[in-house]
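Take this structure, written in structure tokens, and hold onto it; I'll ask about it next.
Here the complex is missing a single protein chain, while all its other protein chains stay put.
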Amino acid sequence: MDGFPFSQDVRIRFAETDAQGIAHHASYVVWLEEARVAYLAAFAGGYRAIRKRGIEALTTAVHVEYERAAVFDDVLTIHVRCGEIRGARFRYEYVVERDGERMATGWTAHAIVDAETQRPTRVPAWFVEDVVRAEASAGRSPA
Amino acid sequence: MDGFPFSQDVRIRFAETDAQGIAHHASYVVWLEEARVAYLAAFAGGYRAIRKRGIEALTTAVHVEYERAAVFDDVLTIHVRCGEIRGARFRYEYVVERDGERMATGWTAHAIVDAETQRPTRVPAWFVEDVVRAEASAGRSPA
Amino acid sequence: MDGFPFSQDVRIRFAETDAQGIAHHASYVVWLEEARVAYLAAFAGGYRAIRKRGIEALTTAVHVEYERAAVFDDVLTIHVRCGEIRGARFRYEYVVERDGERMATGWTAHAIVDAETQRPTRVPAWFVEDVVRAEASAGRSPA
Partner (left out) sequence: MDGFPFSQDVRIRFAETDAQGIAHHASYVVWLEEARVAYLAAFAGGYRAIRKRGIEALTTAVHVEYERAAVFDDVLTIHVRCGEIRGARFRYEYVVERDGERMATGWTAHAIVDAETQRPTRVPAWFVEDVVRAEASAGRSPA
């Protein structure tokens, strides 16, 4: 998708549906995380690399807008990009599609903390560089 | 809590924690729903009443801001109020506390649809009246 | 319930239902855990007490038999008892009822491990004593 360097496909599990016969709205929050994790694995060494360096990423905000209901066994494509990096904080943006049709959009905000003290700490330079390079491949700059 | 007519307590399950040792951020979305369901049971006959009348409430947006991490076995108090009713849409607002300390805030947006056609339909008058009465008890007007 | 020293009520969340319109079968595994956690809080100082003493309880097996489907907003009563303690292992048994009607039964098996080494370690004497006393109140002996 234009302006998004990465996407992750997710097939909706039966356990993720609800009695309205559709995917439960909380499931999307888990899928956004899966897409974010896959983005980081593709571009920045993955979450394990982050934690190996003594830092952790916390989620500080989640926002999802649901446009169309998805159902069991649908394959959703989650487009993800890093929207902004500033100090100890960064932000991801998402578009969820099914067969090219937009189903939902969202963003999540994150803070980097020291794994030991849990205090905010600047997003490390290597992380910024990796993400900037990834976003540049989609013609964007997250900074 | 001032300005909130209702609250629901939730004890954090072990299954709702994650490998960072805290409650996973997607769990809050489920708890907001539990609080909303309990609000409707207290004031508007509950979800069953809604569905019995041939309408359904869909979730169209979710927004959560996380301020402090909660852990296994914490009891969270979820304050909930109806923030707005307009046409086919309504909105809930939440403050999540632990022992009087604010842990998170959020809001959710909803649309009423006809259960059969899934088309948007005006929020029924009896629902508006019940909610307005509930909110008035907290000195508020959602309209 | 006869032969069970403890029970815990659980109200089925909308997020726990599935597109068959019933509570998803994996939800029961989470509820059994909630009941077990509440049992331990009532009788043996709770999971926090266990972990404070440098040990952890792992789940080594889960078994559930589903007899009747439960639906959104049902209140289930989960009767729980400690079925056996032997060496590093113990076992819980469950009966899930709705308004006195049996919905499901199950058992879970657990092992005590040293929190640091993750090696099996004998169930501590204080834990055995607390559980034996609890079970005796239901006219039973778990040993």
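Annotations
The letters A, B and C name the chains in turn, as written, and every chain counts its residues from 1.
The working rule: a contact is a pair of C-beta atoms (placed from the backbone, for glycine too) under 8 Å apart; a residue touches a chain by one contact, two chains touch by 3 or more.
From a predicted model like this one, the values you see are computed outputs, not experimental measurements.
From the set B:72, B:92, B:107 or B:127, the residue in touch with the chain omitted from the display is B:72, counting the whole complex.
Taking the complete complex into account, B:15 is the one of B:15, B:42, B:88 or B:138 that touches the chain left out. Hidden from this view is one chain, which touches chain C at 20, 25-26, 29-30, 33, 56, 58-66, 69.
By the touch criterion stated above, the residues of chain A touching the omitted chain are 13-15, 30, 33-34, 37, 41, 46-48, 72-73.
Residues touching the missing chain, restricted to chain B, are 14-15, 17-19, 21-22, 24, 26, 71-72 (touch as defined at the top).
The criterion applied here is as follows: only the chains that are shown with their structure count from here on.
Between the CA-based centres of chain A and chain B the separation comes to 25 Å, rounded to the whole angstrom.
The mean-CA centres of chain B and chain C are about 29 angstrom from one another, to the nearest whole unit.
For chain C, residues touching at least two other chains, in rising order: 14-15, 72.
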